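Note that this complex is displayed minus one protein chain, with the remaining chains in position.
Chain IDs A, B and C follow the sequence of writing; residue 1 opens each chain.
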Amino acid sequence: MAGSDTVLIVGAGPGGIEAARGVADLGKRALLVEAKGDIGGTPYEYYATLTPDLRETHEAMHEMVSAVKEHPMIDLRLNTRVVHSEGEIGHFMVTLQDDTGGQVEEEVGAIVVATGFQHFDPGRETQMYGYYEYDDVLTLVDAEQMFKAGKIVRPSNGEEPERVAFIQCVGSRDRQIGNQWCSKVCCGIASKQSIEIKRMLPKAKVFIFYIDMRMYGFWEDMIYWKAEQFSPVNYVRGIVTEIIRKGDKLLIKGEDTTMGRPMEVLMDMVILSVGMEPSKGTLEMAKILQLPREEHGFIATKDGGPLDTVSTKVPGIFVVGAAAGPKDIEDTVSMGGAAAMKAVASLNRHAIEVR
Amino acid sequence: MRILVLSKSVPDLVEELALDEDNGELLHDDMTYVPSEWDDHALEEALLLKEEVGAEVTVLAVDTGDVDNMLFTALAKGADHAVKLTGDFDLATSNRKRAQAIANYLRDNTFDLVLSGVQAIDDIDGQIPAIVAGLLEWPHASVVTEVSIQGEQIHFRQEYGGGLQAEFSAQAPLVLGIQAARKPPRYASIAKVRQMMKSSTVDEIDASADTVPEIEIRRFFKPVAAGHAEMIEGDPEEVADRIITILKERKLVRG
Amino acid sequence: MQKAKPIELELAVVNGIELPGHWNRMFEPRVISEYDLSVLDQVTSIEGAESLGYCYQCGKCTAVCPVDTVGDYSPRKVFRRTQLGASLIDSPDLWLCTTCRNCLRVCPKEVNMIEIMPAVREQAVLEGKAPEELLTAFENTARYGNPLGEPPRKRADWVKTAEVPVPVMSQHKAPVDVLWFVECYPSYHPRGKDASVALARLFNALGIEFGILGTEEKCSGDSQRMAGEKGLFDMLAEHNVKMLSKYQFNQIVVTDPHAFNAFLHEYPKYGGEWPVQHYTQFLAPLIDQMNLTRPIPKKVTFHDPCYLGRHNGEYEAPRNLLKAIPELDLVEMGHCRETAYCCGGGGGGMWLDSFVRDYTSQRLSEKRVREAVEYGADILAVTCPYEVSRFEDAVKSTGNTGKLEVKDIAELLAYSAQLI
Partner (left out) sequence: MEPMEIPVVKGGTKVATSRVFERDPDTVRDEDLREAIWELGREGEWIVQPVPEPYYLAPTKYGRMKKIPLEHTWHHKSCGQCGHIPGYSTSIFWLNRLLGYDYFDPRDQTSCTAWNYYASATSNQVAQAAVAMRNFSAAYESGYFPMIHCGTSFGHYKEVRHELVHDANLRRQVRAIMDKLGRPFVMPEEIVHYSEWMYAVRDELKNRVQYDLSNITATVHPACHYYKLQTGDAIYDPEIYGGQRTAAVTGVVQTLGANVADYSSWYDCCGFGFRHILVQKDFTRSFATLRKIEVMKAEANPDVVLTHDTGCVTSLDKSQFAAQAHDRNVGVPVMSESQFAAIAVGAHPFRVAQLHWHSVDYRPLLRKMGIDPEKAWAEFQGDLDQIQGGQMEFMTWEHVL
């Protein structure tokens, strides 16, 4: 029996969009399912600008977003979740459910999972960052909302902060929490945000407290050096363990490891560089599609190695972006293209085998 | 509080002194001149007073030739004004005549305190501050080490032999001969001196000389040496032994 | 680790109860510390010192900073301490850098201490915060044209001991091929004069048409510039350029790598643009004519002067000269050429000996002498006028008298050519 010519893509973030576009451009029908009411994913929803080039997110992603919406070969279903799946490569029967509970069944030949990540919730950490106690403790996401609004103020009093600290590796690289991975992008995002803060508030003093700065490739001089040399942002090695309210300020406590001395410094605002975890949707899809997860909890790739970044252990199912582990947008979009190619290839190969 | 600092340029002893073979006088033109070290201390003390109580400091030199650099250096260090008394002066002009010119200037201009180096290396007679005070009938003290201003009162210290110090206070106006400032004279960076040369001016005041009593020098000569030092020869151990013997002979060490 | 500081009253009485000694002993509280960034801003806003802020604490400089081998100073530490709010202008750190350029050689961010130090030091000099002994050297240079405080009129007195003609341009009244810029230490310092005499005899033996400025010469001022007296340098440069411009010559040869640096990079800004060579560069092509016949059957090691080597890239000329001496066995120390350690005299270090001693475990010259001895050298060959005296003192203070001789290359060449 000939297989379905449709590829199901779950999740319409940058990775899913790119995969759908790829599938459609390769001449197959792309069924793009998104649980939320709009496409674009985490960066489009939360981030004012992209890392590392600081382009305004909506403007930068406009082209890919509208391409998906207008493409005749892409069947976009918003407010829709995949709730059930059975079958195998060439013949997956998937059940889609919309907001109102209405269900439809679709036959698809291959599936691309692009369900992404969620930000670490700082209420869970072992350190005491007081995110749920003090308004002036923010996450990278909260800060992005401010950039979007074009105004950086202390939420507690609406005043411009004079001293802002970023704390890196919140919820990443932490055995206690169970997240033993580097989330890859937070050093870059924090540096990017620090540049933005300095642009908006030139008098503000910005600090980045870090274990080690991880900015690969061009991010080094695109954001790290720029932040350090021309903003300037103060990088201090040594992670902060506690944030406690002291008067109307926040007292951050840690060790300045370069100088080997304790530090207790007052800040007006602290931004937690929260890391990535598999999103609820990713965990849900792993369950529904019976995809094995790798040891960190993300969706496992076939060999777990560097030579195939998108094939899962289940034939005909592919993974894209942060559903497979911490990824920046570049990686995610590249994986989208690769998954589209592999998914369409699997349909073609299946068709030949059946014949 | 207005302070006048007297400054004088003196022969630089780094170079060998040249004497006129005919009359034994110093060949001034063959020498380089530097600000008198004691005057530098007077200036430093004045600048410290300025920092403490906000005094206005004027530095004054009798125009005996190349004094501009000295005055600009003083401005670079922090003096507010520089004054050059011009007229019939040269490097050989006597202290009596210089003092007369300074006193005349002080009669025409109001100052509360005059600080001068206690003496200068070229004559070591310490006369200028004393004669200036005498001509003006102002109080004067010499060998002063520490000056402070408290309201109307000017306090200062003098050093005596045997480690004794005396503390005085006097009302302005007053002339003091400074032995040493509380701090070593400050350094003026050359950039600042050069900037002063461009941006500030030295007030030139015509100080046509009165006729003043002069001392006549009958001759310059080197004193006849009364005795010579003993030069100790030999290797280090022999020299050390000889030194110990001498110290013992003079009862400078025990045992 | 710093111990907690106890506070203890000999006797305290609370509510009529005596609390002697240990009953009231407490430790001082930890204060909330502050990253006072105004201090860093203040430094990096000084023209020339901007790059201090580029430091990202990799620590590469610390590994190659000679000063850190004898003390607690490196560019990384300077940045960090400044970032923490310690004023560089008030810190001894400001005067410990010898501007040897070894940090800049390895710095991935090009934090340029060669520009930072003079710029910040200039500020300190303006604020009257420079060490006393350095100011004395400045004052001497300003007054006498040399940092030693020697009489300007005696600048060319060494010529009398040369026993060969050393034309002084003001009397020579004719164009020359080479204008030899002698500099201060070769004019006044007893061991510097030895090298000058040797060089004068070599020039004569080679038939070079040369002349010196004599009393018209003043210090080139490069080290004073690096030590923060830019105004003094301006004055000296203007003077020297003016004097040199009076005469006709084809090129300048200098004894001092610091003067070499000034003539190459700074004097052109003052209108003094002439071809300039260090004397080793000038002599190296003339090896065949030097008649180097008397052997020196010794192990000789060469100390690369910072301002000839790292600053200006000349490593071969001195070595070629040494290799040309019969039976001379040239051995290289571990730190040589690009990685050579400084003698401690650069950047004003020459005039900061007692200041630097308070912050270092040994002099850099002593460290270098120990290295030369370790490599089995009999002779430490040098070619910077600061070095003969610095290293000879260090030979004595490290107890190596008799084991190691310090010779200027000019002396070795003149000896081999049987001119001394």
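Here is the rule we use: a residue touches a chain if its C-beta (ideal position, glycine included) is under 8 Å from a C-beta of that chain, and two chains touch if they have at least 3 such contacts.
This is a predicted model, so every value here is computed, not measured.
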{"item": "Visible chains in contact with the missing one", "value": "A, C"}
{"item": "Identified contact with the non-displayed chain, of A:E133, A:E159 or A:D303", "value": "A:E133"}
{"item": "Touch criterion as defined above, residue of A:E56, A:D121 or A:E330 at the omitted chain", "value": "A:D121"}
{"item": "Contact set of chain C toward the excluded chain (per top definition)", "value": "4, 6-7, 9, 12-15, 17, 19, 22-27, 29-34, 36, 84-85"}
{"item": "In chain A, positions touching the absent partner", "value": "121, 123-124, 126, 128, 130-137, 155-156, 176-178, 242, 244-249, 251, 266"}
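Going forward, only the chains that are shown with their structure count from here on.
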{"item": "Distance from the mean Cα position of chain B to that of chain A, given in whole angstrom", "value": "78"}
{"item": "Chain C - residues contacting chain A, complex", "value": "30-35, 37, 40, 44, 53-54, 56-57, 80, 83-84, 109"}
{"item": "Touch list for chain C against partner chain B, complex", "value": "122, 125-126, 128, 130, 132, 135, 138-139, 142-144, 149-153, 229-232, 234-235"}
{"item": "Residue ranges of chain B in contact with chain C within the complex", "value": "12, 14-16, 32, 34, 184, 186-187, 189-195"}
